[in-house]
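Below is one structure, written out as structure tokens; comments come after it.
For this depiction, one protein chain was excluded, whereas all remaining protein chains were kept in their positions.
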Amino acid sequence: MRHLLDIVSTGLESVLLHPLRSVVSFSALVIMLLPYLVGLGLAEGLRAEAVRSTQLGADLYVTGSQFGRPGPISLAAVSVIRQIDGVVAVTPRIVGEVVLGKERVHAVLVGLPPDFLPDWSDSINGELPHPGQFHELVIGTELARRLNLKVGDPLLPFYENHRGDRIARIVGIFKPDGPPWQANLILTTFDSAAYVFDQDGAATDLLVWCRPNEQANVSRAIARRLSLRDVPGQAIARPRVTSREDLLALLPQGLLHREGVFNLHFVVVFVVGILVLLVSSGLGLPERRREIGILKATGWQTDELLLRGVVESVALSLAATCTSILLAWLWLRVGNGYGIAALFLGGTGAAPNIRVPFRLSPVPALLALVLSLVVMLSGTLYSSWRAATAPPREAMR
Amino acid sequence: MLLYEAQSLCKYYRGGSRGEVCAVDGVSLGIERGSLTILLGSSGAGKTTLLSLLGALERPTRGRLLFKGDDLGTCSGMHLARLRRRMGFVFQDFALIPDLSAEANITYALIPRGMVRAERQRQARELLARFGMDEKRNVSARRLSGGEQQRVAIARALAGEPDVLLADEPTSNLDTETTRELLAVFRELHAKGRTVILSSHDARLTGQATHVHELDKGRLKEPRRC
Partner (left out) sequence: MESRAAGLLLILLILTVAAVAVLVAEGHAERRREARAEEFQQLVGGLGFGPATDLSNCVFAFDPRLEGSCSLGHGLIPGGACFCLWHAGSLLPYPPLDVPSDHRPSGEEDGDASPP
């Protein structure tokens, strides 16, 4: 055991004995691992938010379609759906796009019935729209920043209505540490939203909650009952029903990414990895061969020399991986994904003004360690083995 | 009693366009335990190659070479490494690890012998003190003079109390004064019963030796006992 520790010690010293090689290999590994960890952290963070959005929402979402395109759905469908066995609750919702201000800032206006909204929420600075009050708005952090709005500020009319425009009032602003979709959101009551879009008696989607294990039956029943003439006053519109399972099935599992900039990162990873391989196997090779030959000449065995090389590689890999994890955390937590978040989250600039979701978990960190070990050992072990198995005099030449 | 026994030893190297180069050709000799043997010859005579074979730094192409009864040509790599621990080799170019300190160059050689760290350090410091290198034990080998590197190389070769000390052209890079000091060291070691084998092109060293083997173009001339 003591003998092994002595050899391990020389392996660690070897890192310091060859500073150029160590620094180059370490730097190349960090360059390789850092964007990988950051990108993966962003992917996992966004994925986690998407999963929460799905799991914490309704069981089914019913939208309308006309002429093969998404369209509104009549509020009369609410009572039709409520009668279906297995349905617990139905809530209409309006989700639409509005453009605000001279800067033409795009926002997502969401309207929900007042009885759906709680009295209070910890995710908001300020208050929620009050029941019976018109045009009280809770806005997202990005909207507040771009339009320079605070709680209590009025908002000039940003829409046209045949009944006239109304001045709205900001009653609350979402806290910045919420999901990214709050950034450009305007939350208000259903009636206020209907007024903004000048649409009465319709919603963009209906949120349906079902009894356990009844989603499939309810989904089929909704499609049957709403498809033809069950909704008075509604033009024939084929409903589209999306379930929670439909959404969850969209999310890729594991680390399979088929498209997008992340594929570029994989290419970069492997190109840099190959460079590290070449560097670690070639840089200082004559000196390293000679050193191995000298040690062999003084009585070192091949396996002891290889162990020394392995320890050196493991030390560099571990140092590079841990440093990459720390730098990735700094980049994501402190830097808020500066310069990289925009690649994966649309609408954010180089310096996002919303809190970019990320998730640094042990599995990608372990994968990063394995990857760096493979790269380093591939470069070191072969050349060390060649030198260690050669006669000492030959290795020393 | 013979420490080494060589029978028709041959060593060939691949010489590129020249085909094979014969560095040692049919050398047969015996080296007695406790002797001071000099391998004499001009440059290219095969001294360094023969010394390398004796030091188990290379395997013979043909022939037999026994060290304390073990055949250096056929034993396993692991066994060969263990046998090298019984030998101390001083290289012509000293072969120190440049970025290691003088002391570390010696302690690294003692690691395979399974010594504890304190013992390794003690031996290294004793040997360095013996050769007047005590104050420079933490200086990296790269920053030592030629003579200082030579002394560290000898100290390393003596670490672990080897059965034999082999030195390749030990005086070729040294001034007269240092050469005299070095030869005194070899004489002292020999006087204490250590087997010493030196290679040199300088015939003036033969006066120190108990046995002289002269090589010419890889072949041994008639052996001389002094």
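Note that the chains take the letters A and B in the order they are written out, and that residue 1 is the start of every chain.
The working rule: a residue touches a chain if its C-beta (ideal position, glycine included) is under 8 Å from a C-beta of that chain, and two chains touch if they have at least 3 such contacts.
This structure is a prediction, so every number in the text was calculated from the model and none was measured.
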item: Listed residues A:M32, A:L46 or A:I294, member touching the removed chain; value: A:L46
item: Touching the absent chain when the full complex is considered, from A:L34, A:I325 or A:M396; value: A:I325
item: Selected residue (touches chain absent from view) among A:G57, A:P154, A:P286 or A:G339; value: A:G57
item: Options A:P70, A:G152, A:G201 or A:G339, residue touching the unrepresented chain; value: A:P70
item: Missing-chain contacts mapped onto chain A; value: 5, 8-10, 12-13, 15-16, 39, 42-43, 46-50, 52-54, 56-58, 60-61, 63, 70, 91, 93, 95-97, 106-108, 110, 112, 116-118, 121-123, 128, 142, 174-175, 177-185, 187, 204-205, 207, 219-220, 222-224, 226-227, 238-243, 245-247, 249-252, 257-262, 315, 318-319, 321-323, 325-326, 329, 343-348, 354, 357, 359-362, 365
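One rule holds for everything that comes next: only the chains that are shown with their structure count from here on.
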item: Touching residues (chain side chain A, partner chain B) in the complex; value: 2-3, 6-7, 10, 17-18, 290-291, 294-304, 389, 391-394, 396
item: Touching residues (chain side chain B, partner chain A) in the complex; value: 52, 55, 57-59, 77-78, 81-82, 84-85, 89, 91, 95-97, 99-100, 108-109, 111-114, 116-117, 156, 160
